[in-house]
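The complex is shown incomplete by one protein chain, all other protein chains being positioned as in the whole.
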């Protein structure tokens, strides 16, 4: 199980971002980002699972992002397919692929429109309970509570899911400044652990180094409170230096012009190392993390993990595959120093480096 | 067939780039970029074919890039798999997927190491003949001669493939400055058409608007010579304003830090329109073109084509899917003017806009 | 006197940067930046004084930067000219020009090499005493203690100069992070006021908005301590977003490639308004502030001051002078919105937006 691995000191590599990558592949609609593709195009979801597995992922998350009934209804994306059907199909796909590689299956639960609309603990918990019951009919290994902007709602999710007696990981999509109500990361972590979370951390919304920084603040909060938990980080695969609490949703480029902000594999090497140094042992990615980014985590930490992922058979470490390129100046790039120090040009001389994020998220 | 469609004035949407996208998915090794994945991981190749088809591609190219025996041997990537096996598997995959959507299958042939090593017409033509024979055992619709830096070698390929009596398209990876021997684009086009090519144009190496510019020069060359052919363009999906004859291979970011140069879908809209206005009717992409880029071609030209691609069911035109987003400032992006005028920031304040390309390609 | 004006609530406009501007004009040597030009080329110093006066400066500072004997000797720039001679000439020049426009003369004293070398209060104070005595032979209105990296040394300077019974302004070249010993801005201000400073603030080293932010911290420190003083700011005329405690000296561009960071006059408008809103009433500039930047302060605050500076006879407010340009698109720029919203391009596509500052200042 996940806790055995983490308790043993292992590095657990997470998988990457599904909805944004499947949007680019043609199977998810931007905006509400609902996961009906698990039913409509299972081969596409299966293939992406396989790619993350091959890249070194130790966990395959069910493709159930934003899969609560209230969100599905609100989205308008789904008419003849139910949440139960999606959940069922997603668990099958994740399980099938995880099985091929000895990976764990994590059932994912995310924030609900109901919380913002009603703030009713009873109603919101009923939604999570329903999702949990679907998962428990399937063979999942643990739960991930992810993409929560309010720690209060995440705590409710943890409380429900802990009733299953399965391990629960909880990641908020928050900034170092805290959750949407201003609860600082350290305090968020304390509340989540007190609610029963075994693993805490952050996901999505901000870039990798900011994510690591936020998890460090969680760690410090836990230490001050005399609590213990495993740490986890699954950040954006984009550079977002100008963002804070609103995250990348506040960027002018969201969601259809983020290409130029994408991390290179070498950016991921730095991130994986920083995360490891911060004591984080569950290291993955969220939106923007493609299979080769996950492979970069596994490659950076191959000494600590003791092995390379299957996908590395098609990848020389630090560009080694270029050693026999026909152009001499490309051959000269088959080394770590070259890629570590390169500052990639954008090829876009009319574009700036930083944008002005919208700051309306507080009135929202 | 392809010529019937083009003769009828139809717009033919090509597919996107295979090797670079499959590298990111974990199935191709950068450097020699050989296509053994067709045998090793057919599900990965099949899935990418399906995504391009769904995005609107009218042609599925066989995944046979750099599949000549001399290249496969040189690469060191393949030991127990033969070129014949790859070719066979690739034709099966392309045919199977094309069949699902009424698309055509194009057998692709690319430049050979043998040409640079021997410059022997006999030896090089023997290689192309061998590849042609594999293809003719399968049910392909036409040939694409692509990624040739020297028009002389491309002419040889055309001459061989025309002996099959199937239509032949020929695209060079050249700049407006001409091929590696300095033969200008107009003259290249004339030679290719005289050799029998039914369709001529460019692919890879330079950005879309440069690609369109080069094809225009081909068109002018043909007109001056009193020749006629259909025009085709399958450029890079990256911004490369500082490159010329050496193409993107001469950029410091090649091949592992090109992310920041990637085109957005809106860049592709502009490209598709420019290509159409230039009289080009076979419009696709090469390295860097992902499924959503191909969909953008099909969406930009949906009025001319009379329909949207299947993948558009998951994509509101010009961001329309954002109309019901929860954040008001994101809802405000559900319109063409927003995306057309956006200059995306890189989020990388220490990176420049342009790089200094290597210029060693001439001594090579 | 200066205090009467400030006590009456007037806005006092300071002058700009001498050493860097005179370096560009050919009269100061970069590196030690000593002011021997007051003796060698009085016409050059006089002319720059006149330009600042004409731009709206209410104070003319004596050109005595780094004019302590130990610094002059260390610099190697001066052999036959003494500190006394420079001081004498500088006071004459400042007095002569100030007289032409009803401006005040401020005698400037800056940090000494002796402090770092000996940390001896006695020795350092003796240096300041000697400089003070020179000034008191001349007709100056008040003292400015400026460009101190350590508040301790600035306190010593204030203590010495207050013995003259003339008003003393004290500005540190520090960041929001505090002085070189880590004393925070609020605490620095308290110590300076307790030592007798009538006016406190910052100068040089960081960009205008950072300067205003630091002075706000000083203001808060004074308020908490129940102390009162006038506030002053004379920041860099360069954009330095990536700098902190080391200031612009830590930038790779220092001192010979700072052009591209220079503020426009419109940047200065924003700065002057922010400074005013922060309660600062002595507003000027340091290195990088040319006469037209000082004029921009006077123009932004012309309503509060009740008049425009003489130099505005050659300057339409907000570009009004372009109203009759021959090109229609230039005429369209004769308005505030245009210049307020313009993001000027650098014309340098191979240059990044931000640099990596040296961080060795702490070991130094």
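Per-chain residue numbering starts at 1, and chain names A, B and C are given in the order in which the chains are listed.
Criterion: contacts are C-beta pairs under 8 Å (C-beta built on N, C-alpha and C of every residue); 3 or more make two chains touch, one makes a residue touch a chain.
The shown structure was predicted, so the numbers you read here are calculated from the model rather than taken from an experiment.
> Among the options C:1, C:182, C:279 or C:344, which residue touches the chain absent from this view?
The missing chain is touched by C:344.
> Hey, which of C:18, C:65, C:266 or C:282 is the one touching the hidden chain?
Checking the options C:18, C:65, C:266 or C:282, the one contacting the hidden chain is C:266.
> Of the residues C:44, C:154 or C:233, which one touches the chain left out of the display?
Only one listed residue reaches the unshown chain, and that is C:44.
> Check each of A:110, A:234, A:264 or A:353 against the chain that is not shown and name the one that touches it.
The missing chain is touched by A:353.
> In the complete complex, which positions of chain B touch the hidden chain?
Output for chain B: 343, 345, 349-350, 352-354.
> What residues on chain A make contact with the chain left out of this view?
242, 349-356
> Could you pull out which residues of chain C are in touch with the chain that's been left out?
Counting over the whole complex, chain C touches the hidden chain at residues 23-32, 43-44, 47, 50-51, 54-55, 74-76, 113, 207, 238-242, 249-266, 290-292, 295, 310-311, 314-316, 319, 321-330, 333, 339, 342-355, 358, 360-361, 364.
The rule is simple: only the chains that are shown with their structure count from here on.
> Can you list every chain that touches chain A and also touches chain B?
Chains that touch both chain A and chain B, as defined above, are C.
> With chain centres taken as the means of their Cα atoms, state the distance from chain A to chain B in Å.
Measuring from centre to centre gives 32 Å for this pair.
> Would you kindly tell me how far, in whole Å, the mean C-alpha position of chain C lies from that of chain B?
59
> Averaging only over C-alpha atoms, locate the centres of chain A and chain C and give their separation in whole Å.
Each chain's C-alpha centroid was found; their separation is 49 Å.
> For chain C, jot down the residues that touch at least 2 other chains.
349-350, 352-354
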